[in-house]
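All protein chains but one are shown at their positions in the complex.
Take a look at subunit A:
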Amino acid sequence: MAETVVGGVRLHYQRLGVEGAPLRAVFVHGLVMDNLSSWYFTVANALAAFADVVLYDLRGHGLSERPAQGYREAEMVGDLCGVLDATVGDAPVVLVGNSYGAFLSVRFALRHPDRVAGLVLVDGHLGDSDFGERMAATLSLQGDEADNAIAASFQNWLGRHSARKRTKLGDMARALVNDTTLVRDLRATPPLTAADFERITAPALALYGESSDLLSRSLPVVARMPHCTVRVLPGCTHSILWEATNEVKTRIVDFCREVQP
């Protein structure tokens, strides 16, 4: 299995497509009930037809190690740096992030502007001044209430169909929430500000669901990016990757072709 160790934590990644292609795309998934397979089964393979594609599991997710701590912004951005170092090197990449993955991608772009050729932000947690607190509150619920909130917030393709009430994915999610500092670290994560977005010079594409509860707060800040295209997908909620998979895929492929060197 393809793995790299970053700061002592073993991270699982997948590399698809054309190694060494001028366009490099890196996919970043969302929190808790998510892992790299969401991107793998929706968009990544379409980009792999012409790009060098990397997907990785965030620490505590998928097949990556779940350390007891280290879920603050600095470590999470550091993990992404380490995965890039182990795969495409320091050449600029298009970062494609979903939900929290979009937040993380913006954080990475602020810290490492020279390593970012483009940003795709899919229903990202970008405009919430209390982002960390809200995420933490959802994840801090207990019992059935927690299961319901997690199921509503974090969809997974097989999770929608499984007959089992307790899935492995659900068990892993509970362990991540209960046995690590994730919730505490999210509470301590500072929100992005409008001024942060003004500093992002890379071309960007922001996709939001029309009924996403993140839409009204995020639109004003993503509009501050000098080169950002915003698309609102009708009839969709926060889970646009599942609700409008083909449109999300087409828009990301088109964007990547445009920014391709």
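Everything that follows uses one rule, which is that contacts are C-beta pairs under 8 Å (C-beta built on N, C-alpha and C of every residue); 3 or more make two chains touch, one makes a residue touch a chain; residues count from 1.
We adopt the following convention: contacts and distances are computed from a predicted model.
Only one of "Putative metal chaperone", "Acetolactate synthase 1 regulatory subunit", "Phosphopantetheine-binding protein" or "Cytochrome c oxidase subunit 1" fits the UniProt record of the hidden chain, and that name is "Phosphopantetheine-binding protein". Across the entire complex, the residue among A:V18, A:A46 or A:L219 in touch with the chain not shown is A:A46. Seen across the whole complex, the unshown chain contacts subunit A at 1-2, 14, 16, 35-38, 40-42, 44-46, 48, 57, 62-63, 156-158, 161-164, 167-169, 242, 245.
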